[in-house]
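Encoded as structure tokens, here's the structure I'll be asking about.
The complex appears here minus one protein chain, its other protein chains still in place.
Should a chain be cited, it is by its letter among A, B and C, assigned in written order, with residues numbered from 1 in that chain.
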Amino acid sequence: MSATLTLIERWTKTREYSLRIAAYLSAEDAAAQSMPDASPIKWHLAHTTWFFETFILETFDPDFHAFHPAFKLLFNSYYNGIGEQYPRPQRGLLTRPDLKEVLEYRHAVDERIQLLYQHHSSIKCDELIELGIQHEQQHQELMLTDIKHLLSSNPLNPVMLAEDTGILDTVDAIPAAIDWHYFEPALQEIGHHEAGFCFDNETPRHRQFIEEFQLASRLVNNGEYLAFIEAGGYTNPTLWLADGWNWIIQQQIKHPLYWRHTNHWQEFTLHGLHELDPLQPVCHLSFFEASAYASWVGARLPTEAEWEYAAQKNAQLTQLFACCWQWTSSSYAPYPGYAIAEGAIGEYNGKFMVNQYVLRGSSAFTPKHHSRLTYRNFFPASARWQRTGIRLARSIGKD
Amino acid sequence: MSATLTLIERWTKTREYSLRIAAYLSAEDAAAQSMPDASPIKWHLAHTTWFFETFILETFDPDFHAFHPAFKLLFNSYYNGIGEQYPRPQRGLLTRPDLKEVLEYRHAVDERIQLLYQHHSSIKCDELIELGIQHEQQHQELMLTDIKHLLSSNPLNPVMLAEDTGILDTVDAIPAAIDWHYFEPALQEIGHHEAGFCFDNETPRHRQFIEEFQLASRLVNNGEYLAFIEAGGYTNPTLWLADGWNWIIQQQIKHPLYWRHTNHWQEFTLHGLHELDPLQPVCHLSFFEASAYASWVGARLPTEAEWEYAAQKNAQLTQLFACCWQWTSSSYAPYPGYAIAEGAIGEYNGKFMVNQYVLRGSSAFTPKHHSRLTYRNFFPASARWQRTGIRLARSIGKD
Amino acid sequence: MSATLTLIERWTKTREYSLRIAAYLSAEDAAAQSMPDASPIKWHLAHTTWFFETFILETFDPDFHAFHPAFKLLFNSYYNGIGEQYPRPQRGLLTRPDLKEVLEYRHAVDERIQLLYQHHSSIKCDELIELGIQHEQQHQELMLTDIKHLLSSNPLNPVMLAEDTGILDTVDAIPAAIDWHYFEPALQEIGHHEAGFCFDNETPRHRQFIEEFQLASRLVNNGEYLAFIEAGGYTNPTLWLADGWNWIIQQQIKHPLYWRHTNHWQEFTLHGLHELDPLQPVCHLSFFEASAYASWVGARLPTEAEWEYAAQKNAQLTQLFACCWQWTSSSYAPYPGYAIAEGAIGEYNGKFMVNQYVLRGSSAFTPKHHSRLTYRNFFPASARWQRTGIRLARSIGKD
Partner (left out) sequence: MSATLTLIERWTKTREYSLRIAAYLSAEDAAAQSMPDASPIKWHLAHTTWFFETFILETFDPDFHAFHPAFKLLFNSYYNGIGEQYPRPQRGLLTRPDLKEVLEYRHAVDERIQLLYQHHSSIKCDELIELGIQHEQQHQELMLTDIKHLLSSNPLNPVMLAEDTGILDTVDAIPAAIDWHYFEPALQEIGHHEAGFCFDNETPRHRQFIEEFQLASRLVNNGEYLAFIEAGGYTNPTLWLADGWNWIIQQQIKHPLYWRHTNHWQEFTLHGLHELDPLQPVCHLSFFEASAYASWVGARLPTEAEWEYAAQKNAQLTQLFACCWQWTSSSYAPYPGYAIAEGAIGEYNGKFMVNQYVLRGSSAFTPKHHSRLTYRNFFPASARWQRTGIRLARSIGKD
């Protein structure tokens, strides 16, 4: 979305894009939940609407009444400040309301928001609309990752998207070998400081000292990762973090999440089942797999400060954005001086700052204009259903 | 179904009744699976069709070709003799084929069956059509119990059925107190011997000696069971089998499955949430709860032979059928001389004869004409999502 | 123990035999618990003492005071009527009291029992001493099965017993082929009726009608069972009960519990690791394995009534006792008219009458004089750490 659009125009486009994704799905597709970490598409559609209803209409609309009294329970994700939540692993059991009623819910809340926006104006309200837009964009990416996970469990290998829909699950291949870009030691400013929206976890801007290092020009690709598999990468414990080794043994992990092996290698995508393309970036890897691969090639994952510093330098690095989220070695933690916001909105980010690792960049599933140099995505070390890949780093003369 | 109907007429009516149940449900309702023991309605519709396609068309139709090559995997329930099965706990993830395609599958197989029946006639084929009818009737009852379990997990307390649909989830109340009917010791013939269909587990007819006993004239009702709860029945370990006590502690069971307690007692039914009716038979109880209640009143559960003997005598006993399945103290085991059929059909009953208890009679969810004096239903001791209740028995002068 | 011994002489010998078993073990051997179903030897020594202290001294000794106030909690197994119990799976954590103190506990209680017996006489007290003897004998068998399970988990393959200790873990081989003995249909009295002790679950004596059948003259041996394994018995689902198949898949069961396969077959025993003897009865099998083997040879397991009837006839059957417990197809249930005793003693048997299968006979681990024709042992279908084997049965012309 161009920066020249108004807030309400951007809000309108964001709301429409969610419906565009859902339009490729049947009512059944939109209702199922394939694992506790994922949610039904219908639930995403309702929850993002609930966000606007709860944080904006309930606060600013003098004539507010809830669309349905039970939706506060059903579509609250994790905000203890708002009240009880329906158990997350059972979201797939909510056959009622059906998709049609959820779409009516969206329509009704959207009308109230538009009406409110015509008569009410405040910085606080604008900030919350902006947060709601960003929140819905995050869920748009989750809609694509969650439906991909669901469809992948179906032996029919369903095709959700024709190639020409504009919603991508592959990226442009880069045939060139990896170049190593050198970065000098620096006392670097890290975190958001420009105009425009950011999440609270990107602040405050602060200083970090970064020792010299090298960063790979592009992401690791399928062909390179296949060499790791064929060299016995998944059977050699010395390459793995201890928790990672236990995890691949217990879960019987032997390749990236959507790779399939019969007599040759294929990959499941939203465009269907395809031959594995050796030049595509390897995708849907856990932090454990990314670390093991890096060990195998004598490299390591970058810290998030290294990544941000390098990205600021704009140093001919490719595939930073719109390709795969890139695991960093940094656990998700507050920046020095980070303060959690008051109220339920304060639950947005801060309470997840434990046992997760930061990912930088953005993916082919990330909505346009949702990515930033300072953006901090985060998932547990075993998560694989996001579009997650590997950009390698090296310390100088040491790794 | 009247006995005067032909086989193919009965087959037609049976196929129609499944669709009639499904007609009350949305595509989403029909797709969800609330627990591994239950299946989606859509899956029941497809599986019962798969049964006719596999055991009849594939055997007898010279022009047979499968409606869809993957359905053999997707809709095989547990027949190892047929091949692999899609994992049971994940049936709710099969958003494709959608409901519409499953209905087309039914239609296509039904047409082939009708065509076959016009040109082909054999005892073996007729037997398998009969078995397919009985099999589908069993699944019709499961459709109702499974959808009830699903809808009960929804805080909206959905109403599936208006009271006048003819599909019942309540029965006529019997205000009278329990009478105890006396039965003399007898060497009794047990098992099926009449004309007409029975499952193989009802045979061979054989002799059992039954000591004298008493049997209750009607089922235990909600009011009586509530007295057990209010007397601390769920907190007194001496009333419970050891496994039952562990089960109620671990699962935090405190009342029948669909009872709800706020400031008063209600019961969830397919007709919606209602005030608890003290005269309705208590329903949706586990074997453990049935046993504990019986201990509390100084009685016991009947054996299945006692039940069948008493039912043969037709001794003014009420609520034998079309009300609640009645737990017996008999574990599910083969009758003397029972032989498992050859081939995949042999997996129908015999392999389940361990760690299950026999229930006798039938329930308000059982399709008409599906019940018999010799019918042996069976579930594990902790199962509660079936319409299961209590008929008490007493030994003479001993319990 | 000869029947000519007095009660107190039998009590003395029983108490001594427990110590004799323990004498072969170190303090560490006696303290460890290898799984929740098993208990430490030290715990068995203390619990059997607690039984006499609680049910006899506390009831009949006017000067009673507890040896240690905490032992009522620590050494109560499952008697809810007595009070709380220390969690069963954690018995191996009770390093205090140590073995020395437990032996002092035994000594102190034994002195009080002897003193009481000199001055007090009552039928009730004698009955409880008898029950305490029988109870301790049951635990003597458990001591041997539990220590065997513990030692088997040690890669050192420890030898507990030299061959000449008189405590056996093998039996005399029978080289002859199985003979099939025919039994006529009969209305048979089943259950205990003679003078002498029996457990309440063996009563009341009652009538059962038994159809004609055949019973194998001896138990299935290792060589025969090995043929089942080599014929793919553990990979053919059609031979197994459904629960049994799931169990062997999940637990990765591929042979009897104590068999070991390297380039040849060995068997772990209390006498150490030995070559597998094809003529020894196959032992340490679950009900599931026993059933699958029976299916494979076209036979079945006997009912407990068939077993008792045949044993009464004394029909040249061998290995009925002192060899392996023999799985029957009968689930553990009360006999008609069975009544649970009042008070905590009533918890001895009745509350376990669900989801267990009856075993008949006795094993090489069973103390002498502890076995009877009417004895009903019982374990869940998956239990394997007892000395459990297979005697086959056949219906006439049907299986």
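Worth pointing out:
Here is the rule we use: a contact is a pair of C-beta atoms (placed from the backbone, for glycine too) under 8 Å apart; a residue touches a chain by one contact, two chains touch by 3 or more.
Remember, it's a predicted structure, so these values are computed and weren't measured experimentally.
Although it is left out of the displayed model, the omitted chain contacts the following shown chains in the full complex: A, C. Within the whole complex, the absent chain has one touching residue among C:G81, C:P158, C:G272 or C:G350, and that is C:P158. Per the touch definition above, the residue from C:A32, C:I82, C:C198 or C:L392 contacting the chain not shown is C:A32. Taking the complete complex into account, C:Q90 is the one of C:Q90, C:Q251 or C:Q312 that touches the chain left out.
Across C:C125, C:L150 or C:L168, the single residue that touches the chain missing here is C:L150.
Among A:R207, A:H261, A:H274 or A:K368, only A:R207 touches the chain left out of the display. Where chain A meets the omitted chain, the residues involved are 78, 80-81, 185, 187, 204, 206-209, 211, 213, 237-238, 240-245, 287-288, 291, 300, 303, 329-331, 333-334, 336-339, 346-347, 351-355, 381, 395-396, 398-399.
Touch with the hidden chain on the side of chain C covers residues 26-29, 31-32, 34, 42, 70, 73-74, 86, 90, 92-99, 150-151, 153-156, 158.
Convention: only the chains that are shown with their structure count from here on.
Our note on geometry: chain A versus chain B, Cα centroid distance of 45 Å, whole angstroms.
Rounded to whole angstrom units, the spacing between the C-alpha centres of chain A and chain C is 58. Put simply, the C-alpha centre of chain B and that of chain C have 37 angstrom between them.
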